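Yeah, one chain of the complex is gone here, protein chain that is, but the others are all in their spots.
Labels run A, B, C, D and E following the written order; every chain starts at residue 1.
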Amino acid sequence: MVADEVKAICRDIRALKIQGAREIAKAAVQALGIQARKSKAKKPSEFVAELIEAADALAATRPTEPMLRNSLRNSVRHVFVQLRKNRAASVAQLKAVVAREEAGYFKNVEAALHSIAEYGAKEIPQGATVLTHCHSSTVMAVLKRAHELGKGIEVIACETRPKLQGHITVKELRDAGVPVTLIVDSAMGSFIRDAHVAIVGADAISATGDLYNKVGTSLLALVARRAGVPFYSAAELHKFDPLTMWGVMETIEERAADEVASGSEFRGVEVRNPAFDITPAEHIHAYITEMGVIPPQGLLSFVRNAFPVENPFAAFLEERGR
Amino acid sequence: MVADEVKAICRDIRALKIQGAREIAKAAVQALGIQARKSKAKKPSEFVAELIEAADALAATRPTEPMLRNSLRNSVRHVFVQLRKNRAASVAQLKAVVAREEAGYFKNVEAALHSIAEYGAKEIPQGATVLTHCHSSTVMAVLKRAHELGKGIEVIACETRPKLQGHITVKELRDAGVPVTLIVDSAMGSFIRDAHVAIVGADAISATGDLYNKVGTSLLALVARRAGVPFYSAAELHKFDPLTMWGVMETIEERAADEVASGSEFRGVEVRNPAFDITPAEHIHAYITEMGVIPPQGLLSFVRNAFPVENPFAAFLEERGR
Amino acid sequence: MVADEVKAICRDIRALKIQGAREIAKAAVQALGIQARKSKAKKPSEFVAELIEAADALAATRPTEPMLRNSLRNSVRHVFVQLRKNRAASVAQLKAVVAREEAGYFKNVEAALHSIAEYGAKEIPQGATVLTHCHSSTVMAVLKRAHELGKGIEVIACETRPKLQGHITVKELRDAGVPVTLIVDSAMGSFIRDAHVAIVGADAISATGDLYNKVGTSLLALVARRAGVPFYSAAELHKFDPLTMWGVMETIEERAADEVASGSEFRGVEVRNPAFDITPAEHIHAYITEMGVIPPQGLLSFVRNAFPVENPFAAFLEERGR
Amino acid sequence: MVADEVKAICRDIRALKIQGAREIAKAAVQALGIQARKSKAKKPSEFVAELIEAADALAATRPTEPMLRNSLRNSVRHVFVQLRKNRAASVAQLKAVVAREEAGYFKNVEAALHSIAEYGAKEIPQGATVLTHCHSSTVMAVLKRAHELGKGIEVIACETRPKLQGHITVKELRDAGVPVTLIVDSAMGSFIRDAHVAIVGADAISATGDLYNKVGTSLLALVARRAGVPFYSAAELHKFDPLTMWGVMETIEERAADEVASGSEFRGVEVRNPAFDITPAEHIHAYITEMGVIPPQGLLSFVRNAFPVENPFAAFLEERGR
Amino acid sequence: MVADEVKAICRDIRALKIQGAREIAKAAVQALGIQARKSKAKKPSEFVAELIEAADALAATRPTEPMLRNSLRNSVRHVFVQLRKNRAASVAQLKAVVAREEAGYFKNVEAALHSIAEYGAKEIPQGATVLTHCHSSTVMAVLKRAHELGKGIEVIACETRPKLQGHITVKELRDAGVPVTLIVDSAMGSFIRDAHVAIVGADAISATGDLYNKVGTSLLALVARRAGVPFYSAAELHKFDPLTMWGVMETIEERAADEVASGSEFRGVEVRNPAFDITPAEHIHAYITEMGVIPPQGLLSFVRNAFPVENPFAAFLEERGR
Partner (left out) sequence: MVADEVKAICRDIRALKIQGAREIAKAAVQALGIQARKSKAKKPSEFVAELIEAADALAATRPTEPMLRNSLRNSVRHVFVQLRKNRAASVAQLKAVVAREEAGYFKNVEAALHSIAEYGAKEIPQGATVLTHCHSSTVMAVLKRAHELGKGIEVIACETRPKLQGHITVKELRDAGVPVTLIVDSAMGSFIRDAHVAIVGADAISATGDLYNKVGTSLLALVARRAGVPFYSAAELHKFDPLTMWGVMETIEERAADEVASGSEFRGVEVRNPAFDITPAEHIHAYITEMGVIPPQGLLSFVRNAFPVENPFAAFLEERGR
């Protein structure tokens, strides 16, 4: 039985009250912790079934969030690992595993963000103007760290229609003391020659190193390429979607039309509102990850190398199917 | 003395009550006609001085409008031509010249629009999906004509931030019975593969065939090029700016910040709002003009060829200086 | 009444017994001459009506042959010119006009071929290897002239499926003493690095300088561009299709499926057999014409400049409509 | 002494009676099994010498077949492994090793094909049109699996001169119920805009991720790139040629001239008939392998990672030299 | 008989004592004037024969100088024009023609330079950094004029091996008060992102708009294109080589090896020293000419349009042959 608090968190994610790949993943892992703590299961098998049900519900809230799925998988997997080691493990012992993983997860996420900020800040040249799109907490961390290091950066941010997340970006940077300029999305081509670096976040990364991110990202990468400006994505390795290795393509979520235009005056007009687009690996200079700066075509081998003991994805597929 | 009606028209152009290169040019030529009719000048020299003053005031309303300047130049030039033929021409005779030119101008502008619609509609393949940006009356004419001819077209239009002229486009086409889809500007890259043709209007065309048009146009041309989709600009030859032949560069008008974002919450945030961008000739398949479909690099020779008797631009420069 | 000999020529063109843009155009002009000679018309108006009927029949034999249409137009137009000069011209006088134009046409076509051979041969560097596709009499003339001039050229020819016109090319060149190599079409990319020049003929040239030629031509231009090898089309100016200026697009003729594959074993398999493809102007270094070597984007102005007295195409459109 | 059956298989491979990288490799492994079973060797050293002689003969049948070489190497290597473990192994024991490896090989090849079909089918979007070249059993498996999954695909296949393997492709797909269209090779550029995916097999893959495949493949990849259509190669990891890591370049096999043109009419005409061409890694979206979808530049690290215990290629080089 | 002073000028041109296309052309026209003044010919035919002999000698001094040939042609042609008008013209009258043409030529050359400076200066944005190569008097004129207009430009100049003409450029600009930076040629790629415009002169321009200029120019154009920096050539229309229309290719002059490396230590080392390279039209934003800013592909039509009365080149070819 999925706990009410978990259901509430599912609703909040769906309603965009919880936003951003990292925040969603954190909320989901936390929800799994709540599920475990609140569980009244008597038998381990019952406990596990509930946990999987909760994980399923959480994973289903957003179609394009590998970080969410990877994070949930990790928590659930450790319960299985524990059961494999000790077939007689009690519910209490399994609850402890979930709690431990939850705590570890939060620590790791923070550490990853810290490393990305550090490596990314070093990549930004002294006195650089940086062009960004949408709002990404990893990008914010990188830019603020560069600012702290006295790099004297300036930032140009696209407003990012239809939800105008660029407004959050400019205000947050202004509050941090970074000189910042706001432009409409279609002006990115006009300002790229003023920029030295372009940097965005990531919703998902595929096996071929392609980037799924806020619609408009692929345009920014394209104009950056043409102007000789390096284009980066700052992303935790959890953004890598292992399923894309096995041919599963990320869904491009299409959001409600009324985010773009609404009212009776638009009757008879179709409105299309894809949330993401795909930036090909060849337009991406590098991913800035918690393990370092990695070229997109090398990411797949890198991720597999980073988890050498067993293939976690295969395990996941086997356990959870799809 | 510039007539009050002329001053009012200047104000309306500045306030964007009169919009679109063609509408502005028509209003300016009409204003010159009013100026002539209302003139109380006794001497031809006085009449001419007033006319030039009015033309100057009208030309100064918008920095990037060669059609406006070309149209005014044409009207004024015929007064000079008349004086050269007949040094003793009376004020009444000169008024008649202006009136005749005004009438001729309106006829020519309509004829040009008709030809562009006809040629452009033929260029659009049967059953094509067309991607457009902003709102352009030449593009509207082309698309409606294609629809009338039973080509079964569909149109995808970018909303065109910050002023959302794409809304006018989708409503006008819907009312004409054309299936139409509205997208945010940054989604143009996501829909270009669904399109068979991209087509926009023009604010100005330079000697090298580069296109000055609504900001975002160069992005559309770029993604169209990458997807193998032909990109057209539908434009009267009056959009060609002869001054660019002599090294004068078109100004990229920067409009008010509050069109993009306003309010105290943006204090400390710079907002940049360029109205146009430049699409290089190499990304433009052709200009659709009233004299035919012309490759951008051939436009300069074509325009000069189309006016073979004398170089009207040199005459203009000589008479009006700059 | 269309003469039986004219009808026979129409049939021969349709059945590909007469092949190649130049041969077809020559046959059609000759057919018009026969029509005139054989005419039993009593009144000039009757004579003209027959002539137009014959021209219509001939023009309809092939969808993508501007040279055919341009050549027919020219002959018919001079009859109208004569009538305009002398409204009382007799049938005999009109017959004389057609006969004179026929003779002049053949002379001009030969002279054009001679000039193209001369200019083209000069463009080919000493000791060059030339890659060509299909069989073109202008290309043959250029290559043989280069050989005669002692340039020591070698030629690689694609076989050109489905009709294998490349076989004609290699035999004709071999007989002329030129070292020649035959390859399958899909090997053009493998041999382009061995070539110094690529050269093909033309079926039609559009206002934007795009080339309509045997399917596979656009592939050759693409690989040539990537390898830094200049790509030429050797073409009479009559290959320029004036209708494309007014938005009319050349038809890509689709020929019979059984040229590609036939027999019951292919039941249920669709076979597509487009005869031409379109090479974009940007991949063409130059057109080698009877008036010189011309960049594709400059061709439109050049053609219009070459016929300065009146716009022959406008006249044609007016007289013949479409 | 090489068994007569092995010699017969060598002849069949040379005569193209056995075709396709996988079929050739399977036949060779089977031949090695026959060689072992038929061997009358008394001493292990004699047995091994014969086995190597047979492997040499089989490897020499085709110059560009890493799958053949990799497969033979694998079988022979296990005999050495056995000898290293047990220096006193009998001929019977060695025969058992070969038999076991043979059986395992066939199972693995089938499993690999199944995985490629599964992953590849997922990569193909719903309702996609797929463009392919030549005939490849991995591609066939992918396309049939996509069809089975109800993806509603359509396929366009190039005929693939000179041997017209495209005919096999269209018939096989038609029989499987897939709507299929046949075109000449040089029309691939004309149909690429109708396609959503391009997919081919592989003869060999180099250390840099370049693809050696049927001549014409590089053209397809090039036009796909220009049209924004993802280009895949479906290939077992055995297609990777380890020797290319050490600077050895794959040979481009040149086949008999009379496959292209024959007869006395071609006397004096050189005919060139390269069997393969090289598609650069940058034009390949991904390899679809039995271990997943892998970007070409990441393949080298991936393959090495997939065999972590020892470097099988180094062992092979050492044992077999070159 | 060619005058001794003319022979001396020929020697000076060959020895590079007279350098730069304009200086050479001016010296040659002056030499023709001297030849005419010094002539002791009694009969007009004798006078003309001498003049042609002198023009031939002067034209032969440099292989790649259309301005030299165009200028000589012009002077000689007017003598023929005079003879055509008045078959009985005296030697004295012909001498007067040459003298008049000489004076007119110098005036025109100065006027052209002035116009180029004016148009070019306007093309350079306020505060721009300009990258240039070699030493060109038209480029110097443009840059100094931009400086005079208070544009606040800075210039980066390549040293231009082997003759280091970049040293002349930096000193001349420094003396004019322009901030200037000197770099080695191979560093042009490192500084292009700091530049807003690249501008060079021209030795010759072909019918297809390709630029023949100092070796290294094509590299500058290439890096400029990649960085989105517009690349200009400032050139008089006399740099256009009409012979290239008829297939004649400009020679790439190869200069003495010892300009690059000399001495016995280089025995056995071949040294190649081409003076020019070819920049393709597609990499050139525009030519800045005395008649305006012209896209390269439009230059041919423009030049022909600029001389509408008769085709001067055809006349030249006819009179002088080649």
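Assume a residue touches a chain if its C-beta (ideal position, glycine included) is under 8 Å from a C-beta of that chain, and two chains touch if they have at least 3 such contacts.
Here the structure is a predicted model, which means the values were calculated and not measured.
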Options E:Glu118, E:Asp185 or E:Glu253, residue touching the unrepresented chain: E:Asp185
Touching the absent chain when the full complex is considered, from E:Met140, E:Val215, E:Leu237 or E:Met291: E:Val215
Of D:Gln93, D:Thr181 or D:Thr208, the residue in touch with the unshown chain: D:Thr208
Those residues of subunit D which, in the complete complex, touch the missing chain: 207-209, 244-249, 281-282, 295-301, 304-305, 308
Contact footprint on subunit A, counting only the chain that is left out: 118-123, 125, 282, 285-286, 288, 291-298, 301-302, 305
Residues belonging to subunit E that touch the chain removed from view: 133, 156, 158-162, 167, 170-171, 174, 179-191, 215-216, 218-219, 222-223, 226, 252, 260-261, 265-266, 268-274, 277
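By definition in this document, only the chains that are shown with their structure count from here on.
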Candidate from B-C, B-D or A-B with the same interface as C-D, over half of contact pairs in common: A-B
Whole-Å gap between the CA centroids of subunit A and subunit D: 38
Subunit A: positions in contact with at least two other chains: 226
